[in-house]
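Structure incoming, see below.
A protein chain is absent from this complex, but the other protein chains hold their places.
So that you can tell them apart, the chains are marked A, B and C in the order they are listed, and the count of residues begins at 1 in each.
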Amino acid sequence: MDYVYGPGRNHLFVPGPVNIPEQVIRAMNRNNEDYRSPAVPALTKTLLEDVKKIFKTTSGTPFLIPTTGTGAWESALTNTLSPGDRIVSFLIGQFSLLWIDQQQRLKFNVDVVESEWGQGANLEILASKIAEDREHTIKAICIVHNETATGVTNNLSTMWLSLVHRKLFLFQLESGSCASAKALKASKTAKSVRVFFDWNDYLKFYKLGTYWPYTPSIQLLYGLRAALDLIFEEGLDNVIARHARLGQATRLAVQAWGLKNCTQKEEWYSDTVTAVVVPPNIDSSEIVRRAWKRYNLSLGWGLTRLPESLTLLQLQLLGCLAGVEMVLKDVGYPVKLGSGVAAASAYLQNSTPFIPSRI
Amino acid sequence: MDYVYGPGRNHLFVPGPVNIPEQVIRAMNRNNEDYRSPAVPALTKTLLEDVKKIFKTTSGTPFLIPTTGTGAWESALTNTLSPGDRIVSFLIGQFSLLWIDQQQRLKFNVDVVESEWGQGANLEILASKIAEDREHTIKAICIVHNETATGVTNNLSTMWLSLVHRKLFLFQLESGSCASAKALKASKTAKSVRVFFDWNDYLKFYKLGTYWPYTPSIQLLYGLRAALDLIFEEGLDNVIARHARLGQATRLAVQAWGLKNCTQKEEWYSDTVTAVVVPPNIDSSEIVRRAWKRYNLSLGWGLTRLPESLTLLQLQLLGCLAGVEMVLKDVGYPVKLGSGVAAASAYLQNSTPFIPSRI
Amino acid sequence: MDYVYGPGRNHLFVPGPVNIPEQVIRAMNRNNEDYRSPAVPALTKTLLEDVKKIFKTTSGTPFLIPTTGTGAWESALTNTLSPGDRIVSFLIGQFSLLWIDQQQRLKFNVDVVESEWGQGANLEILASKIAEDREHTIKAICIVHNETATGVTNNLSTMWLSLVHRKLFLFQLESGSCASAKALKASKTAKSVRVFFDWNDYLKFYKLGTYWPYTPSIQLLYGLRAALDLIFEEGLDNVIARHARLGQATRLAVQAWGLKNCTQKEEWYSDTVTAVVVPPNIDSSEIVRRAWKRYNLSLGWGLTRLPESLTLLQLQLLGCLAGVEMVLKDVGYPVKLGSGVAAASAYLQNSTPFIPSRI
Partner (left out) sequence: MDYVYGPGRNHLFVPGPVNIPEQVIRAMNRNNEDYRSPAVPALTKTLLEDVKKIFKTTSGTPFLIPTTGTGAWESALTNTLSPGDRIVSFLIGQFSLLWIDQQQRLKFNVDVVESEWGQGANLEILASKIAEDREHTIKAICIVHNETATGVTNNLSTMWLSLVHRKLFLFQLESGSCASAKALKASKTAKSVRVFFDWNDYLKFYKLGTYWPYTPSIQLLYGLRAALDLIFEEGLDNVIARHARLGQATRLAVQAWGLKNCTQKEEWYSDTVTAVVVPPNIDSSEIVRRAWKRYNLSLGWGLTRLPESLTLLQLQLLGCLAGVEMVLKDVGYPVKLGSGVAAASAYLQNSTPFIPSRI
């Protein structure tokens, strides 16, 4: 039977769930605590303050919901919108597809704008929709910031500018969301039925200084603390710059292999995931299967609606690139072994700065 | 500032979150895995089978929802009921109060039956409601099985008998629920809006054999595996018997202290939590504060609506009883030190069996 | 077969190995590191500085040897003495017996001074030995500071005064020792053969700033760091005072049980271990066996050479006292249940200060 054992360390390079830093695993290695003691609120207070720094906001209100990302999506929608509300939602890949499905099942009036998969949200259509909307019937614009399935990142700040003074904007982060003042205001009148996800319960306990309307996950709170500490130690901008380097190195490797990036334009390149178009004669799921069965390497596979199949790489490590090269050769693609690694290394070797704490 | 540090090990005796066995903490001490590989579905399959054994059902359908108990409540309600449905809901303490609040906000027509706190659900009223309900307008009966706030356990099997052939029944377990065939059937027609909590998404993936509609918590799955293994190693009925012994020992200690059990009749005694009525001249929150500030002991405090204040004890250990005695004396209650421990010990010393694997 | 499983948490109350604080377990939960990188020496430097604070010395030289206590004993002896050296060694219990066996096998000329077990080292004999030793043939005085087997602590500072200007003194700590300037000087000329335990290899690497002559245990270094942090957070003197309180509470419980403390005088009472004399008609090993088989409680048993049998209690918790009461009753000793707990609680309830960080 297929089961978990494989020799050596599993190399996890799927777009999610991602590798957890050892420091965070260690921080979560603990017994429960009484969340009504003064200790957990004191910890929570630091978390809420520091999560805002990740969202680069001083006025936002963060919510740490003990659930996974799909729950955070639902929380963002139901707290700001009412059934029947018209929303414009951009369909650009599998994750936006799932989100739109959620929006429709939550009974919003979803105005879907589809782009070819591999493209970002179409700003021209957005502009014309807004121009036409003299009655202000559009209550929200829904855009997946980083579409995993196609490796597309939408530049939200560009979009934001085109929407100034007008609309509500939603971002989402795994199990954590940060609401703008506008979103918070909307939550006072939104009529979507919600209880577990209701921000107002949180806000009530924020005011009391006990912070939790119901039992949080103690382990996740300490894990979040450790993750934030790591980010601040490296510096948030350095973290972003490091991902940009790794993303660029990955794209150069894909190019060296003679394969196509699913993302159609540079402005949409995601630095955390690269979606690679696999030639029609190769089955991308075979790549994933073989990587797992032969090299103990976990890769993500592409998702529907494209003529060719796709493989998603969270290619943060040269070892992953080298592994992918072997798998590509295994499945019959005429890759030159070492070519992708060479392209990525050449770039990284020129661009990687010294670690400040070690100079 | 109040913060987490205290000398020695924190003694966690609140009704929740409860102590996690070391084996379960260890099992959760791990990196993520690709939940689309064959390993996670294989693991999940064993979990779903084994969770049914905990619910002592062969025909139920379990759902492992990556959230906390409040979310599991919502899942049970929205999957089986439609807005406007009439439900009979028993208010017997703080947790049933919170659940009823959720029911009302989810737009059900809640027929609240309140008992004095410290009593179980009133079966006579239930019987008469059912007798009068010739039109079958009652769609569900909602009873909190184990009301933490008052230490009341309702005997569901007794109630079940009185309802045979008629109604839908809901149980809930922290983050896991197990639906009966009747409940599952109701989920096909229930009109409550739900997406994240929708059982149908799960059922679709159960059929595919991949089991997860969205990302599960890898750590919690392995933790659940370890917890189930522990229960089966001891034997579920032995676990239940052990809790019965500890519950009885706790009640004997409370009696020896001259204090009143909040639970009014023996048939309602909870074996996992005992709610103790504190005399009017003593502030139960002072007990909790002092236990934490002086003895690094975490106790739970009672919740509203009773003339006297309450302290909730998950009194599984004699060390806890001894600690409570000191705190009681600290706050001015004339307890005879050692009296509760003696009463509990006398009972346990006669009733505790040898550990089978060690004989 | 006897094996590890038992329901619930094992209650570890043997004199050693002792419970590890959760913070220390967590700190050790890590992969290896390159001990030749700058990071491990930087960590080691802080450890060596801080270990000296535990020994309350500014001039001592600490050694962290990757081994257990028996190895640390050997390190202390072979680095300061030569075969044939005359040493005066006090036999007061099982651990001094084992140490003397080691001393003899290491070929020292051991002048054994035995006291009745339950007494401390005999200072009068020591004084007369020293007075008679006009030729200065005595090279060292060996005294076990805290004799686990009999619960005897020798007051080293008293002894030290009587030896001033004269002799070499050895203390030992589990896997860590701290050498005085005098000891270090002795290590330059000591002729005992040693390599693994040789302080000079360490000193060489201390000078180089790389600190390690051979591979250390990375996990233990981080565990030691966490343990030191805990001690400094509470305050070393507060830690000592806390142990004194717990020791006194334990002795009061033993007294309330009508049992005899093996330690014969108050000046020798150990605050970390209490040895309890069990009446002749009771087998102390039966106490230990039954505690383990019935209550998942690990107690230590007494060691040879006493007419009555002994049970060693590292009685830090009231829960342990309560458990021992049940076991005593199990094995036929007419203990009044709760009596020991009551005596200990009465003392602790009056003497335990508030936790400063929580006031």
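Everything below uses one rule, namely that contacts are C-beta pairs under 8 Å (C-beta built on N, C-alpha and C of every residue); 3 or more make two chains touch, one makes a residue touch a chain.
What you are looking at is a predicted structure, and each value in this text was computed from that prediction instead of being measured.
Contacts of the undrawn chain with the visible chains, over the full complex, involve A, B, C. Considering C:E33, C:D50, C:E114 or C:D133, the position touching the chain not shown turns out to be C:E33 (whole complex). Here one chain is not drawn; of C:G60, C:P216, C:G247 or C:G338, the residue touching it is C:P216.
For chain A, the residues in touch with the chain missing from this view are 2-3, 5-9, 19, 21-22, 29, 233-234, 238-239, 242, 292-296, 316-323, 325-326, 329-330, 336-346, 348-349, 352-355, 357-359.
Mapped onto chain C, the interface with the missing chain covers residues 1-4, 10, 12, 14, 16-20, 25, 28-39, 42-43, 66-71, 73-74, 83, 101-102, 105-107, 192-193, 195-198, 213-219, 292, 298, 300-301.
Seen from chain B, the chain kept out of the figure touches residues 22, 25-27, 29-31, 38, 358.
Methods note: only the chains that are shown with their structure count from here on.
Same-residue interface: chain B and chain C share over half of the residue numbers found at their contact. Put simply, the C-alpha centre of chain A and that of chain B have 34 angstrom between them. The geometric centre of chain B is 43 Å away from that of chain C, both derived from CA atoms. Multi-chain contact residues of chain A (touching two or more other chains): 25, 29-31, 38.
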